[in-house]
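A single protein chain has been omitted; all remaining protein chains appear in their positions.
Per-chain numbering from 1; labels A and B assigned in written order.
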Amino acid sequence: MPISRGFRGRGRRDDVDPGRIPPGQYLTGDFPVLSAGPTPHTPLSEWTFSIRGSVDDPVSWSWDEFRAFPSETVTRDIHCVTKWSKLNTVWTGVSVDTLLEGVETSAEYVLAFCDGGYTTNVPLEDVTGGRAWVAYGYDGEPLDPEHGGPARLLVPHLYFWKSAKWLRGLELRADDEAGFWETYGYHNYGDPWKEQRYAGD
Amino acid sequence: MDALDGNAIAGQLVEVFGAELTTATGVCAGCGASGPVAELEVYLEAPGTVVRCRSCKAVLMVLVSRRGVTCVDLHGFAQFDVGRRIRE
Partner (left out) sequence: MVELLDETPRVRSVVLDPPDWGGHLAGQHVDVRLTAEDGYQAQRSYSIASAPEDEHLVLTVERLDDGEVSPYLVDELRPGDELELRGPIGGYFVWEASTGGPLLLVAGGSGVVPFRSMLRHRAAAGSDAPARLLYSSRSLDEVIYRDEWEGLGADVRFTLTREQPEGWTGYARRIDGELLAEVAWPPAERPLVYVCGPTVFVETAAEALVALGHDPARIKTERFGATGGR
C-alpha cells in the first residue's frame, strides 16, 4: 500500500519508554472520545449505583451515598483497543474493593451495566485487589459526560472498552456473560500486553 | 461527539456486501420504525461501527473490522430490503 509522504498520525510522541506501550499501540496526547451510542444524561438526583446478582444482599446507593465512600486519586496508563495509549492519566474514584466490602459472594465474574444499555464483563479478581475503581473525576475535574460521567468503571490493566462509561452497577455472577463488544467479536478478557483484541487472539 | 448517518458507512457496506446499500430499507426490530440506511444514526468512533434506530436508539447493526476483515451483525433489524442499485 502506498505510503503517504509526510503523514504522521495525530499527537504521537516518541520520547517515551517503549516498555510502557503495549504491542501495536500508538501514543496519543489527546483523549479520544469513542461511543457506541448517544451520551446519556441521567440527573444525579435519579442516579444510583447497584451491586446485584449472586450476592446475599443486593445494595443500591444514591449519588450522595456513593460520594460518601472514601475515594482515592490514582495515575495510570490506559490503552484503547483502537490502538491509542495515553500515559499518566489521573483519576479520582472509589475503589471497587471499597464498594464490595462486606458483600458476601461466591461469584467469580462481574458484568458491568450502564445507562444506554452498554455492558462489559470482567473476572471478579480483575476488579478487586486494588485493580479497579468507579471513577467520577478525571484530571482533577468532574468526569465529563462524553468521557463517561457522572461515573465510569476504571480497569486500566485491560483494554479500555472494559472501563465502562456511564456505569450504574456491577452484577456479580457465578458464570461469565459476554458484554457488548465481547458479543461482537472482541476478546473476552482483553489484556493489552498479550494483544488480546479479538476473540481467539 | 454527534452521531452521523448511514451515508458515513456507505464505503464499509460496499466492502462487506459488495453493493451500495445506503438506499436499502431496514425495519427496526425494537420499535418498527422503517427507513433508508442513509438515515440511521451512526456511531463511527468506537471499537466498531454501531448503527442505531433514530427513533428508539436500539442497536440495528454493528460492524467490526478484525485485522482487515469486516464482520457485520444485522440482528437488530426485523427486516432488511436491499434497494435498487444506483450503479455497479
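Everything that follows uses one rule, which is that contacts are C-beta pairs under 8 Å (C-beta built on N, C-alpha and C of every residue); 3 or more make two chains touch, one makes a residue touch a chain.
Everything numeric in this text was worked out from a predicted model, so none of it was measured.
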{"item": "Residues in subunit B touching the chain absent from view", "value": "1-8, 10-11, 14, 20-23, 36-39, 44-45, 83, 85-87"}
{"item": "Positions on subunit A contacted by the hidden chain, ascending", "value": "1-10, 12, 26, 30-35, 83, 146"}
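Here, only the chains that are shown with their structure count from here on.
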{"item": "Where subunit A and subunit B are represented by their mean Cα positions, the distance between them in whole Å", "value": "27"}
{"item": "Residue numbers on subunit A that touch subunit B, as the complex places them", "value": "32-39, 80-82, 116-117, 146, 161, 181, 184-186, 197-198"}
{"item": "Touching residues on subunit B, where the partner in the complex is subunit A", "value": "1, 3, 41, 43, 45-48, 50, 52, 57, 59, 62, 64, 66-67, 71, 73"}
